[in-house]
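Please read through the structure below; I'll follow up with questions.
A single protein chain has been omitted from the complex, and every remaining protein chain is retained in its original position.
Moving on, here comes subunit A:
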Amino acid sequence: MNVNDIIDSAWVILLQFPLMRVLLPESEGHQGLSAALRALLGDLTFLNFLSLYRPLSAFVSIFMSTCLSVRSPVDEEGVHDSFNQLIAEQSQNGGPSEAFELQQLQRDLDEEGRDGIAYLSSPGGRQGQRDMEWEDDERQTDSLIAERWSSATLKVLSSMPSRTIGRSRGAIISQYYNRTMQLRRRRQSRPAIRDFSRSARPSIRDYGIGADTTDAEEAERNKRERLVNNLQNLSVSDRVRMLRGMPLSVAEKSGLRRLALQKESHALSSSKIPCCSRLKYYIIIAVRQSWYSWLSFLHSLQLWQVALKRVSGRFGTGVLSYFLFLKTLLFFNLFLFLVTGAFLVLPQAVHPPALSAARPAFTGLEFLTGAGYFSDTVMYYGYYSNYTLRKSCRDDVSNGTSLDCVSKRHSYNMPLAYFVTIGVAFFVTCIILVYSMSKSFGQSFRIDKSHSILAVKVFCSWDFKVIKKTSVRLMSENICIQLKELLAEVNHKNVMNTACQKLSRLMVHGLAWAICIGGNAACVYAIYHFSEHMHQNLQLTSRSTIKDPLLYEASLLALPVVVSLINLLLPGLFNLAAWMEDYESPSVRTYVAIGRNLMLKVSILGVLCYHWLGRVAADPKVIRLQCWESFVGQELYRFLLMDFIFTLLDTLFGELLWRLFSERVLKRRRMPEFDIARNVLELIYGQTLAWLGVLFTPLLPAVQILKLLLLFYIKKSSVMMNCQAPRRPYRVSQMTTIFITLLCFPSFLGASVCVTYTMWSITPSTSCGPFRELKTMFQAGKRWVEELEKDNPNLSPLAWAHSYLVEHPFFLFVGAGIFLREKIRSFL
């Protein structure tokens, strides 16, 4: 592994893994990546240069192993050499407090009464004593070793059945010996010659043909030794991954691990590393260690762990997926907030610009409208300066005329920073979204063969996360009903519908779709005209003096209220249409519902974007707007807030009052169901608004974070009090994939297209904001490059590159696309 590989892998890992670990801590396989991180350290033969710098190395190893939990053979002698010490350390940190929460959970569940103690059936041996067909096994798997397959093929092949994969320990060891062999061959061109015994030719040895012994035990011992040998020669990450994935007991795995590590500590190679790359290795290691420890700290924060466990214990993984999606969105917004806060808000807050007009007085209405007192603050685009912020040193203040000596050192080019920050934030979000989408796809995409539905239902429908007794009973009932239905379907083969019945069904479907599309079109038309009416209203009021500023500001809330009302009521119409259509298959019903809701939201957002970018931004003078970007930012703030308020109202009326109504008045015991798909679409809609608004309101992610935090607790309480789990089977991994895809494609793509369009073609306001005198926002970057070129003519190639690559976005997108494709392929 040379330095370039290391740096390349470091870049990949640093960029993709840490954010993934933060954003999707629940995802499968992130442990593999964390081990990859550690592997990169192990591979640099950390031991070697440490042994040469003994004092420093001792300090570094102790420091790192205590603080940063390095796992390399060196710190086997590290600080935590007894469990006792570990426990003592943890108990000082208040370790048992988590145990207390879990005890609380246990007490909650115990209230239902204890189950009787189960009977004990006759014991069985843990591993069978089957006879192995060694030659068969080897001949079969040798063909796998013979060629070098791509990693995807190997993955598929390794999960395919093989005739002789048995359950005995010997079989497992043999299987894993072959897997480690494949892995070694994949990682290197061939195993090193020194690993072979002298007496055998390398080519035959490679194929692992066993010794001439026919004794099964001896053969097993041989295999075991060779497995240990292979394990020892793998990198640390691969070894850990292999060990974890072996279906052996922990005691045996630890035995294998001990043997492998013993051999490794004996076989330290004494190869020298060239002098100058040692420093590079050291820096890379230190950086990666600190980054990794920061990540494990974040992971240990365990946001909402007990709450999520309660929800999943009662409702299962379906409802849990909604809350996990919320958590994911929270981390996206946190990232956005940190980036914009650090690079935009903080510098501008520290260097406030001179205020042109007096700030209006603070009334309480600002929290709703976002205008008034807030309009000339760091919250909106209009506050940001269009010059380079410099730290000025004032010599003589007492005189009144102070000479500002401008220091050249601490200068901060605000327009460039604004442009680059927004661009980079969107780019990184895009990468993360595409990565998580591809991973989700990889997990959930399966050929949907219809002939094993019953078997799948029997073996895969039990949700092990559900632990509450009543929920378990409910789940059993549901499974029973589904099995009965499936059985009925399979037994009584579908009665052929007559042509008349088919026609009537088609008509019903057509009618329902017509209602939905008609309703949708009517609402969009209504919004279009209402927004135009409000626009004209604004024109009129702006010409005459404003009689009542409060009323004026309140009238700005009219459009958001109308849109949120439509968002709330129209899905009810869609539900009605679906009830009329009466789909047989619940998954088709869910997809149709998602499609209709999506159509509604996309069309609403389209009309609104046209209103803001096409009407308001095109001619801001008509409504006497000094700063149309701040106005659009305020509109987005209002929309976000109204969305939140209406979600609250919906939770209140839709869930709480409906439950009370159905219990008291209708006297039914059934509580309303939690509609997962609709709630997730609401979250996606809110997130689209947030992404649209980042350019105009850098603090909008903070508002979104607050909103998501509140929403989590409100939804959680409402679900626990008022709802029951969905009765129909909910295919979690497929739905999660769909939702991540929806978040990426219509939502993020639409938002980034709008933002790109704004930056590329719309003229910024002339009197406010960081892009004041420019023709388009994009020119900020161009101007900076031109200035650089003026200052330093040597950088003219950079200007040339910039003008060709960045100004022609085609190359940028193609390059990004190719790069992303390669990285995704290597991770799939």
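Quick note on the criterion: a residue touches a chain if its C-beta (ideal position, glycine included) is under 8 Å from a C-beta of that chain, and two chains touch if they have at least 3 such contacts; residues count from 1.
The rule is short, and it goes like this: contacts and distances are computed from a predicted model.
Asks: One chain of this complex is not shown here; going by its UniProt record, which of these names is it: "Calcium and integrin binding family member 3", "MKS transition zone complex subunit 1", "Iron permease FTR1 family protein" or "F-box/LRR-repeat protein 4"?
Replies: Answer from the record: the omitted chain is "Calcium and integrin binding family member 3".
Asks: If I consider the whole complex, including the chain that's not displayed, which of A:S411, A:S476, A:Q539 or A:N792 touches that chain?
Replies: Spelled out, the listed residue whose C-beta touches the missing chain is A:S476.
Asks: Considering the complete complex, identify which of A:G245, A:P352, A:G510 or A:G606 is in touch with the unshown chain.
Replies: Within the whole complex, the residue contacting the unshown chain is A:G245.
Asks: Can you list, in ascending order, the subunit A residues touching the missing chain?
Replies: Here the touching residues of subunit A are 26, 28-31, 69, 71, 76, 80-84, 86-87, 90, 95-96, 98-99, 102-103, 105-106, 109-110, 114-115, 117-121, 123-126, 128, 130, 158-163, 165-167, 239-240, 243-245, 247, 249-251, 253-254, 257-258, 296, 299-300, 313, 317, 443-447, 449, 451-456, 458-465, 467-469, 472-473, 476-477, 479-480, 483-484, 487, 490-491, 731-734.
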